[in-house]
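Structure first, commentary second.
The complex appears here without one of its protein chains, the remainder shown in place.
Going by the order they are written in, the chains are A, B and C; count residues from 1 in each one.
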C-alpha cells in the first residue's frame, strides 16, 4: 500500500460475516483487530517481522492504551481502509493514530500507545535502534 | 452478582483458549467483549433485555467511544471480574467506568460512552424513561 | 453442572452480541468456541487444569477433527447448554460427542476427536494415567 498523505500507511480490510453482529454492523471490538493487522503490515513494510523480533531481539510490542471514537458503522461486504501514522516516539514506546475510512467516510479514529517489552518476561525494553529509527 | 462497592455491578469471566494469543496472554480486543458481556448482564440485572428493547422500544445501545488502559495481562484459565459503574448520564447517552480485575490486581480500566439510537435507522434517541431512571 | 443423562457433562453458555453475525444468528465458527469451553470445564470438573497439564506433564490436547451438523440457529440473548460425552478412548486420543441445545431444541451436534500431544514439540503423547482413567 502506498501512503495517502505524509507518513500514513494504508491497509485495506474487507468485512466478512465473522466481523458483523446481529445489529447489522461491525462489532465494536473488531476494529481493534483491523488496527493491529494494519500495524503489523506497517512494521512489515518497514522491514520488521514480529516473530523475528521475538526470536532474535527478545522484544514484543504490546498495547498500553487505546482511545477510539466510533463515528459511523461498517457493514458486511464493505471495503475499509485503515491508516496508521506515528504521532509520538519514545525509547520504549510509540503512539500511533489510526483512522478507519470507507471511501471518504471516517468510521472511527483511534490513538494507540504501544510499549516495547522483553518477550520472555514482559519487562519494559528499549526499542531496537533500527526500529526506533524507522518508525 | 452482588456489588463490591457502591454502584458497581460485578461480572465474572473465565479465560479460555479462544481468548488468548500466541504472546501467551489475552488478546487486547477481547477485553471489549468481556466489558460488553458485563454491560449486558448489568442491564439484565436491572430488568432490561436488549432484544426486547429493540422489539418493543425500537432502541439500541451502541458504543460511541472507548478509552482503555491495559495495566497487566490476563492468561489462560484466569478468572477475572469485570465491574461496571455508571459515571455520567444524559438523555440519550451514558458513560460507564469498567474495571477488569484478577483478585486484587487491576488488569485494565476503561471509560466507555454509550449512545441510545433508534434500532431501525440508527438515529439518536432519548432513552426510555424506565431505563433512564434505573441506570 | 450436574449431568443430564448418563456420562454427559453440561455447561451453559449465554449468547452475546460478539457471538452473532449480521444474519441475526450465531456465527457458525463460534459453536466450536462453546464446545471448547465445555470441554475445558469438563476436564476441570474431573480435576484437571490444562495449564497445569502443560507445566507439570508436558502434554496438551489438540483437536484432530470435527464433524458438526447445524440444525437450528441460536440468537442474541439465548441461553444454550452444551453437553459433552466421551464416546471413544485410546491411549493418545479421545472422541467426544457434543450437543448444543436451547431448552429441548437441538441446535447442533458434533463429534470431536482430540489428540494428546507433548506441549513443547507437538508430538503424539500417551495420556497421563489419571486422566485416561477419568475421562
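A few remarks follow.
Keep in mind that, in the parts below, a residue touches a chain if its C-beta (ideal position, glycine included) is under 8 Å from a C-beta of that chain, and two chains touch if they have at least 3 such contacts.
Note that the structure is a prediction, hence the values are computed from the model and not measured.
Touching the missing chain, out of C:63, C:87 or C:106, is residue C:63.
Of the candidate positions B:9, B:27 or B:42, contact with the unshown chain belongs to B:27.
Taking the whole complex into account, chain B touches the unshown chain at residues 17-18, 20-25, 27, 29, 75-76.
Hidden from this view is one chain, which touches chain C at 23, 28-30, 32-33, 36, 60, 62-70, 73, 122. Seen across the whole complex, the unshown chain contacts chain A at 14, 16-18, 33, 36-37, 40, 49-51, 75-77.
Criterion: only the chains that are shown with their structure count from here on.
The chain with its C-alpha centre at the largest distance from the centre of chain B is C. The leading chain pair by number of C-beta pairs in contact is A-B.
One inter-chain figure worth recording: chain A and chain B are separated by 23 Å, centre to centre, where each centre is the mean of the chain's CA atoms. The set of chain A residues touching two or more other chains comprises 23, 29.
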